[in-house]
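Here the structure comes first, spelled out in structure tokens, and everything after it is commentary.
Showing subunit A:
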Amino acid sequence: MDAVSRAVESFYGLTTAWGIPWLIPALVIMTIVVSIILGYISVAAMFLIWWERKISAHIQVRFGPMRVGGWHGWAQSIADGLKLLLKEDIIPSRADKVVFVLAPVVVFAAALAGYVTIPFGPGLIVRDLNIGILYMVAISSLTVVGIVMAGWSSNNKYATLGALRSAAQAVSYEVPLVLSLLGPVILAGTMSMGRLVDAQGGTWLGFLPRWYVFPQIVGFLVYFTCALAECNRLPFDIPEAESELVAGFHVEYSGMRFAIFFLAEYANMFAVAAIATTMFLGGWQGPLTTQLPLIGVLWFLLKCYFLIFVMMWLRWTLNRLRVDQLMDFAWKVLLPIAFANLVITSLVVAL
Partner candidate 1 sequence: MTVQLGIFYILAAFVVWAAAIVVLGKNIVRAAVALIFTFCGMAALYVLLDAEFLAAVQVLIYVGGITILLLFAIMLTSGISSVTARVVNEQTPFSAIAAIGLLLGLIYASTRGNAAMAAPPRLPETAPFLGRLLLTTYALPFEAVSILLLAAMVGAIVLARKE
Partner candidate 2 sequence: MTPEQFLEQLRTQFGAALTEAEAKGSVLLLTTTADQGYAVCKALHDLGFEYLNCLSGVDWTTHLEVVYDLSSLHHAAKVHLRVKVDRADPLVRSVSDLWKAANWHERECYDMFGVRFDGHPDHRRILLSEDWVGFPLRKDYTDERLVPYTDYGLEEKQAKTEAGKGAPKPTSAAPKPPAPPKPPAPAG
């Protein structure tokens, strides 16, 4: 992807030649990049919503959206989005207005901010921070703050209960999540996502690609379960357990705010899948990446969408866990496994 970096250099050179202070072109580049990311994520989220409905339909022996916009109702999520746009935004009377309005913003911002360090392609990374993965995890913990704010401010007993549960769930699943991510970091010796992907190039014994999922299979499974819990996906979707707490924390939201929560959930799902592919499945590594630079992006997206497919698949076959089972599972099962995995990997690396 040196073509892109060459273009950026020439652009910088041009602007400095005209004597514009370096800030302006930097800002311009940033806005372009952010708009690309924003555009991609909203389109991806829309696609994921449609895709989930189709997958759930075929799992359940039915068709799913077929009519809106021609072939297999591809425009269904756009129609939903428009509908939600036109819906009236109700704020409950005794709700805490400021916090109520701020909650979806925090949730969506957290979901978006995570995309800064995701390497979509060989050179395609917004900012290769050398603390890449730590930044991602820190940002993803912000979504919980948003959920708690939403739950509390809508002044509704059910919403508060939902918010309490989601806070407890997120806190207890964040620890094994971070620990399981340390495995690949130890193997690669770096936290920056770009270099992590480079470290996973090449193959072992000729046929097996050097992805970290093979040495770190335990870490990957622990990560994947915690990721499900982070995005509140079934079987860990206690916060919006429809049958018990009637839609959990976003029960009082309607119209565009509810759409934001909805999009944030899918954006979060994509972010989590992206981290998993970068850390464990070798990001954009794959055959032919040296010859055709663009093929890397394809590999990355294929892996991401496969993981998302597994998430959706789980949602429509498993049932929900109870709150205490969920907590015990996190503290008594996932955490010890994550620690053990960490110890073993560091031993192996040390020897």
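With respect to how the candidates were assembled, all candidates are chains of the complex that A comes from, given by their letters.
Simple rule for what comes next: a residue touches a chain if its C-beta (ideal position, glycine included) is under 8 Å from a C-beta of that chain, and two chains touch if they have at least 3 such contacts; residues count from 1.
In this text, all values refer to a predicted model and were calculated from it rather than measured experimentally.
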Selected neighbour of subunit A [touch, this complex] from 1 or 2: 1
For the subunit A and candidate 1 complex, residues of the former touching the latter: 21, 23, 96, 98-99, 102, 129-131, 134-135, 137-139, 141-142, 144-145, 148-149, 152-153, 160, 163-164, 167-168, 170-171, 174, 178, 190-191
